[in-house]
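A protein chain is absent from this complex, but the other protein chains hold their places.
The letters A and B name the chains in turn, as written, and every chain counts its residues from 1.
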Amino acid sequence: MIVKKIGDSMMTPLGFSVEENFAAVMAGRSALRRYESLWGLPFPCVVSLIPDEKLETAFAQEVDTKNLSGKCTKFEKIVLLSAAKAVKQSGIDPSSERVVFILSSTKGNVALLADENPDLERVTPAHTAQMIANYFGNPNRPLTVSNACISGLCAQIEAYRCLKSGQYDTAVVIGADVLSPFIVAGFQSLKALSDEQCRPFSANRKGLNLGEAAAAVVYTVADDVADGWQMVAGAVRNDANHISGPSRTGEGSYRTLMTVLDESGLLANDLACLNVHGTSTLYNDEMEAIAITRAGLNQVPVNAMKGYYGHTLGAAGVLETLLTMRALEKGKIPATRGFDEIGVTMPVPVSSESVDTQKNAFVKLLSGFGGCNAAAAFVNGYGL
Amino acid sequence: MNTRVTYRVRLTPECLEMDGKRVAEAVAGESFLTQLYRMNKMDYPKFFKMDVLCKVGFLASEILLQAEGAERFVPRSDRAVILFNRNSSLHADRTFQQTIANPEDFYPSPSVFVYTLPNIVTGEIAIRNKYHGESSFILLPEKSQEAMNRAIARAFLDPETKSVLTGWVEAVSETEFEATMELVVSS
Partner (left out) sequence: MELIEELKTKMIEALNLEEMTPADIDENAPLFGDEGLGLDSIDVLELIVLLERNYGIKIADPKQGKEIFASVRTMADYVAANRTK
């Protein structure tokens, strides 16, 4: 039994479809813009924001507001919209008891806390997840994975296990986060933000940029996979080192990579690329390069997508997985936008240009606060 | 895979229960969480830096693992830490919001912000115990033992996972919290 992708969608400032996003990435476009005082914040920042007007139009077209009570927040809108598109494309019956909805988000509706009398029940992403399940008439309790920046990959791993265990036949995974003064000021307080466009793995990198996005993927069980992507392994491991600082030895990431290679049977030479986190902070990129080298994968092309979108938090794991899938279908490894001169102690092959490939497998890698790390492996068709 | 629950701890603002038996009660004075920290003679000053969600989860895990009696603080990857709640890190979120609410007194606190993620408690437990295994935080629309049991059963699909430290850890304020934690092992 295999776990196969049968639908996807994405909504980012670069486009509201996978096709538009892939074209924008291949054209080297970035959604990142500099704001001198975004929302009145007392510092400049570089972020990518989903335009409200375009979102309103798409929402009105795609979402049946009859099934909703009251007005939705921006977060709820992008979650519903991306879920609706992916469900429609997959052709599944979302009300089936064999279908489970899994949301990935770090901060969900946290912006509501700025209200004078905030609706505290609604702040948790668990509320949004239930709202999606209700919208689609799904009878199962939805899951929300909230593991900081690795959530989008954890949600897919959770989906994989939901299907592998026989608990469900189909899983709809939605990764989403929107920005707010809360999130931007928080990352600024950690001195993690760059006031310029980020430069993953580069010697002159200064920090990360934040971005808004939603992406959804539908996985289902199948007997065979003549074409299309399957998820073949996933693992989550902890550094057991520090709640916010990446491990100096890349311990958790190294362990996820080793587990995923072992479980999938994939060898370094099978992999088109490692699509890594590459946040462009000093320590993250250094840590990933060490983990990759320790895992014996330092000959595999490494690419990162933060230069196009910034760090999209709970969306990142889904968005970056889907873009890598689309790119490999077209025989391309997208450029790491913003990369110039390698600036990690263990050199890994990062490229500022897109590269052609014939290979059909990749590993997605992420790490996050709480010392957590995740990796998952994906193969297209019979693949290797 | 067959699994069984070995130990179970329940921590509320009123009392601490071990395998259904009441073993400690809150007395007037310091917060019950600080009382438990002192009673168990934990030499771990980081405890006082934690937000209430982490304190509750951390204490429950400490008491459970002391009961287990296995050798501690040795690096291992066969134990996962998988916790659940509904309200995520709501209390830390509200505390951080206060540090940015007034433009005249705008000093976002980094040490509060790091706790505005629910999975930090799983990280604190992993750091304390040198657990390199899976760590995960799952939000549910309501407390459901059935939903948690299903998630725990799935966690054992990881080939390295032989036991799971798991449970419901909710803390919406300094005085409203609940942890029900158990150690599930494969048998």
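Just so we're on the same page, a residue touches a chain if its C-beta (ideal position, glycine included) is under 8 Å from a C-beta of that chain, and two chains touch if they have at least 3 such contacts.
None of the values given here were measured: they were computed from a predicted structure.
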item	value
Chain not shown, its touching partners among those shown	A, B
Residue in contact with the excluded chain [from A:Leu68, A:Leu120 or A:Leu190]	A:Leu190
Hidden partner interface residues of subunit A, rising order	189-191, 242-245
For subunit B, the residues touching the chain missing from this view	45, 48-49, 107-111, 114
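Criterion: only the chains that are shown with their structure count from here on.
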item	value
Approximate Å spacing (C-alpha centroids) for the pair subunit A, subunit B	26
Residue ranges of subunit A touching subunit B (in the complex, touch as defined)	40, 42, 106-108, 110, 113-114, 120, 123-127, 129-130, 141-148, 154, 158, 161-162, 164-165, 167, 181-182, 185-191, 235-244, 251-252, 255, 259, 262-263, 368-372
Complex contacts: residues of subunit B adjacent to subunit A	75, 77, 81, 86-88, 90, 93-94, 96-97, 100-101, 103, 106, 108-110, 113-114, 116-120, 122-124, 126-127, 129-142, 144, 147, 150-151, 153-155, 157-160
